[in-house]
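Removed: one protein chain of the complex. Kept in place: all other protein chains.
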Amino acid sequence: MEVTLTDVEPGRRPATIPGLGRPLRAEEMVISMGPQHPSTHGVLRLELVVDGEIVVDVIPHIGYLHRCFEKHCEHMTNYQQVIPYADRMDYVAAMSNEFGYVIAMEKMLKIQVPERVEYIRVIMAEFSRIISHLIAIGTYGLDIGAFTPFLYCMRDREHVLDIIEETCGARLLYNYMWIGGLSHDVKPSFQKQVREFCTYFRPKIKELNDLLSYNKIFIERTANVGVLPGDVAINYGASGPVLRGSGVNWDLRKNDPYSIYDRFTFEIPVGKGLKGKVGDCWDRYMVRVHEMEQSTNIIEQAVDQLPEGDVQSAIPKRIRPEAGEVYVRTETPKGDLGYYIVSDGTASPFRIKVRPPCFINLSALPAMCRGAMIADVVAVLGSIDIVLGEVDR
Amino acid sequence: MIAQELHDLLKTTFGEAILEAKIDGVLDPFVTVAPGRIAEIARFLRDDDRTLFDSLMCLSGVDLTKGNLAVVYHLHSTKRNHKFVLKAVVPAADPHVQSVASVWKMADWNEREAYDMYGIIFDGHPDLRRILMPDDWEGFPLRKDYQVPEFYNGMKVPY
Partner (left out) sequence: MKTFLLELLKNEVLVYTLMAIVPLLWVIPFALFAVWWERKISAHMQDRLGPMFTGGWHGWSQTIADIMKLIQKEDIIPTAADKKLFMLAPYVVFTGSYAAYAAIPFAASYIGSEINIGLFYIISISSLVVVGLLMAGWASNNKWSLFGALRSAAQIVSYEVPVALSILAVVMVVGTFDLQEINHLQTGPIWNWLVFQKFPLLLFACLIYIIASLAEVNRTPFDLPEAESELVGGYHTEYGGMRFALLFLSEYANMFAVSAIAVSLFFGGWNSPFGDFLSGHWALDLFWFLGKGMTLIFVQMWLRWTLPRLRVDQLMYVGWKVLVPFSFAIILGIGVWVLAAGQ
């Protein structure tokens, strides 16, 4: 049966792909890991230029989930109204987004929050780190083909979500951290529940390691794949586990401390190239596994030191900062989230710019994937751990 | 190095390219530079041994109203552990800024976003096209005088 391309695709696009910078060669094929794909962690379109199974270039197309966060903020009548929108950027670990924003605003307004608020915020931020990494690890196993660890990670995640639901009423998108305090105080059973969770969770990390991390097939799929050297990572602006997996010992909680992180003892896991080169997918993955353990340490220390106090005493009645600007960055599970807030002296924000870690980490994807195979593109994308809500805002 | 020293260093090296500075009384001291020379200033700041700003934290576009757009660069040095802010102000009618994508690769996508949202054209950028909005969108959304178009490809936009 004769099928010609003009019958099927009138107005067929020419063989120059925008973003590739050169015409397509005869042996190359353009294949679209389209907006709907089980492995792209959201609506991301990766245009792969392939020569057989070898990927010659990757051109990411984003913007499918762009919800105009920054434009919305300029029309708010109150700085507190921004917080539910900030939640929805990285919807997997919503507390971290709120944390960054309220710290930035409190720096601008020169508000000092009570100690209890600081401790609860740190506990919630570390919980959000654990749940984000659980999803990252679970879906990464799914991308590589191991179906079971995903369910185990979801099961453990439910325990955290139960604790958070008892505190603020929501499982996924919280609107919990307000400028100057929190929306609700924790329940009396909070400390006991948190300690129980920490005792429950540590053996589960070991179970995950036995099942997935040291599995020979998993190591073969992820070691020496998608290597990102350390200095290239810094130049690309990579942050979070992507940067630490490349061997750079840089964590904002230790190197540029904010809130009360300097009161806790914890280590920063760094990729060492144990199974392959430094900066491969296995390193990035193991950094996340070790970070979950360290977060559990921080939570245990914080919940032991939790002081009494009123969580709403410092919330200002009216928020009208003076004209000026501030840039504050915090360490979210995905990396270095920055808020650049410009105020013109009114109660409505003038400009709020978010520096999204996933967006910046994703820009390093083409460099990591050239010369790899299609299956490797999936592995590298999973190891960067993107959430499209943050990439597109 | 503290902000005043950085400002003096830049003034001595680049002279008239450094326009104004606001060091005291603000949370983040900044220096406004000429948009046509930002790339060499950026390269100097990255490579010079006293400054070593190897990481660009954030690159934002801002609509300053009164017919001006600004590009704000937040710089950071992982080795010397200091921060700095550069600004480049351009008129909205003819917004051309030199691209720093050759200095820090992170600027690549951020400049595309500033172009997409504000229409600021970065000279020397390898691949300046829209990133968040569809490729054939008209208008620059984050400008203060932006009017939402009535129709896009036959679909009604405001609803």
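Here the chain labels run A and B in written order, and each chain numbers its own residues starting at 1.
Definition applied: a contact is a pair of C-beta atoms (placed from the backbone, for glycine too) under 8 Å apart; a residue touches a chain by one contact, two chains touch by 3 or more.
Everything numeric here is computed off the predicted structure, so don't read it as measured data.
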{"item": "Chains on display which the left-out chain touches in the complete complex", "value": "A"}
{"item": "Chain not shown: contacting residue from A:144, A:238 or A:302", "value": "A:144"}
{"item": "Contact residue for the chain not shown (choose from A:79, A:218 or A:236)", "value": "A:218"}
{"item": "Missing-chain contacts mapped onto chain A", "value": "1, 3, 8, 29, 31, 37-39, 53, 141-148, 151-152, 155, 211-212, 215, 217-218, 220-221, 373-376, 378"}
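Quick note on the criterion: only the chains that are shown with their structure count from here on.
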{"item": "Chain B residues within the chain A interface of the complex", "value": "26-28, 54-58, 60-63, 72, 74, 78, 81, 85, 104-106, 108-110, 117, 126-127, 129-135, 141-142, 144"}
{"item": "Contact footprint of chain B on chain A as seen in their complex", "value": "18-19, 21, 62-63, 66, 68, 70-71, 74, 107-108, 232, 234-237, 248, 250, 255, 324-327, 329, 336, 338, 340, 342, 351, 353, 355, 359-360, 363-364, 392-393"}
